[in-house]
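Mind looking over this structure? Questions follow.
Every protein chain of the complex appears in place save one, which is left out.
Now for subunit A:
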Amino acid sequence: MPIVSKTRRQTDYNLFPPSVPIVIDNGASYFRIGWAGETEPRVVFRNIVQRPRHKATGETVTIVGDQDPAMMKFFDCTRSGPRSAFDSNVVYQFEIMEYILDFAFDRLGASGSAIDHPILITECVCNPVYSRSKMAELLFETYGVPSVAFGVDAAFSYKYNQRHGKCQKDGIVICPGFTTTHTIPFVDGEPVYKGSCRTNIGGYHVTDYLKQLLSLKYPFHSSIFTWEKAEELKLEHCYIAPDYVSEARKFQEGTKEAEEKTRYWQLPWIPPPVEVPPSEEEIARKAAIREKQGQRLREMAEAKRSSKINEMENELHSLHFLVKQLDQVEEDDIPSFLSDTGYASRQELESTVSKVTQALRKARGEPKDETDEFEENTDSNEKYPLINVPDNMLTPEQIKDKKKQLFLKTTTEGRLRARQKRNEEELEKERRNQLEEERRRENPEFYLEEMRAQYKEVLERVEQKKRLKTNGSNTNGNQKSGNVGRGERLSAAKRERMRLLTTAAFDRGKGEDTFGAKDEDWQLYKLMSKDHDEDDERPDSDEAELARLSSRLQEIDPTFELKAEGEPGQASGEAPRVRPLTEEDYKIVIGVERFRCPEILFHPNLVGIDQVGVDEMVGASIRRLPHDDDKELEEKLTSSILMTGGCSLVPGMKERLECGIRMIRPCGSTINVVQARDPVLDAWRGASAFAADLNFLGNAFTKKDYYEKGEEWLRSYQIQYNTL
């Protein structure tokens, strides 16, 4: 049963005389405020505050309680989530408390210059005096309240139910609340806090447990399991198993009963569009289009080439014409004639001619003419006349020239040598290819087999090397995806580097420092350096061999398939990790979770809280009572156990509690557990009835009392519930 918020602004505030107290149940989850003597609180809302920025004006505004999601579009909530004034069940954040009280009094319709009504407000059991005094201060100073009284919600609920004959004057109240669960024994109608017990577990933990379990079970949908959604699921589906282990076993064995108890929640799911493989015609059509496009491109390239050749021919023609003209010009007029054409000398003109001729030849696709380069070499003595002349016979100018010539000569020779080597390699390759071809012709089958074996071997070698580099050998079975994000130290070389660095960092000052005594020591820095491991980034001989073999195999073996690089996962035949999601993946199954989550109330150690559960708390409370083993009183207490608080609404609570308490009590004792009339609202109703009593003001204290009597008095302050 979800708690309904009531936040409508009340209009009858001024009809109440100042003597009527205002009653507040300040619970960690819900805040309830109303008038003494009434049976229903006037205003109820979730005890949270949000302070977002209003988008239009930029002001920070205060919003209290649950909001209409449709209204939140006007606000920027990125910087402030919902906040509570509570730490566990104690109010500590009085700024937030003030916003909540502002909202509450405003909604109650307050309009005067102060809140001119006595106030009864609930607090937790044994509220620390700091929190109590801050609350009193806030009410006195900020709201001008004439007098204040504090009481405990569970106690009010017990007294209210006692009044309605549900329980006796001696008994125990069990109150599983939002953040904590309490048991308080009552003796002669008064709560005995010395005997009370608090376990730090409550409805909040149940919801949080459910939320976490579901988002772990369905990592793909974790975003839909918000706190509110989990709360809704808890209220709707959770129950307490009479016996956890046997209930769980039913589910484990998959009995029919378990199947009936399993709830399903189908999320909206849209099947992905099915891809239809293209028809024959489609493929043919596409191929035709591609062919056509290719043809067009080829034509365009051809046209471009021919136009370029044309252009060059024209240029050559004009150059030849120029040379011819130059021949006719007289020697003296050459400079003036050339200055018009833009060439400095006859040599330059001729070199341009030869350049253009070569370019044209290249464009036409004719073999490059290398004769002139060879010519260059034959007359090296003429080209470099200074090389063989000793230095002392030259002027400084000539020495410079000699150096230049020397440099030119060595580079040309080097180039020549490289070309020769290339030619030789080419020849060698050709010869090898021929040899292989011959062998293939002799016995094609055998040759293919051999090639394949060779390919496999080399491939293995290369992959081994790769594996070593990334060092996947010692990954643990459940870290398959855990490696992501730690790429820094993935490779063995990098890890080795890190190891060296750390040992170097921590070795200092340990014993005698002999570093540098041996030359090898300095090798360490080379290993440490960042670019050290980049050496093997270059493709090595194995990889080149692999490339050669695979290309060869592609030529001659129709069945050969090239293994794609960068996909080692596929190479080892592993199935792809991502499969298409089906409707089944969008079905949330809530089975064991239904009773696993509320089970933490009975076994808090399931969520790592080392305290007794609700049932055992009763025993602990009785033991704590200073009653000298009064069996009669114990009997009285256990025969009047009241459960109140939001969590006692979980189905199966009463039976389980009874059973649990019976286990810890002596054989034959009477155990009677009853549920409060309304576990959620009875606390407020009890408080309202208490405040309506004529003796109420005797239990309240004024501002004057507060300042005169001091902290010590406030610490021991306790109201007398028996007036109720």
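Quick notes
We adopt the following convention: a residue touches a chain if its C-beta (ideal position, glycine included) is under 8 Å from a C-beta of that chain, and two chains touch if they have at least 3 such contacts; residues count from 1.
We adopt the following convention: contacts and distances are computed from a predicted model.
Looking at the choices "Phosphatidylinositol N-acetylglucosaminyltransferase subunit C", "Vps72/YL1 C-terminal domain-containing protein", "Putative exosome complex component RRP41" or "Mitochondrial import inner membrane translocase subunit", the name in the UniProt record of the chain not drawn here is "Vps72/YL1 C-terminal domain-containing protein". Of the options A:129, A:363 or A:500, the residue whose C-beta touches the omitted chain is A:129. Note on the undisplayed chain: of the listed residues A:244, A:265 or A:447, the one touching it is A:244.
Remark: the omitted chain is touched by one listed residue; of A:25, A:593 or A:634 this is A:593. Annotation: of A:266, A:605 or A:722, A:605 touches the absent chain (contact as defined above). Take subunit A: the residues that touch the chain left off the picture are 9, 54, 56-57, 60-64, 67-68, 71, 74, 87-88, 90, 92-95, 98-99, 102-103, 105-106, 110-115, 124-131, 141-144, 193-194, 196-200, 209, 212-213, 216, 219, 244-245, 248-249, 251-252, 476-482, 592-593, 596, 603-613, 616-617, 620, 715.
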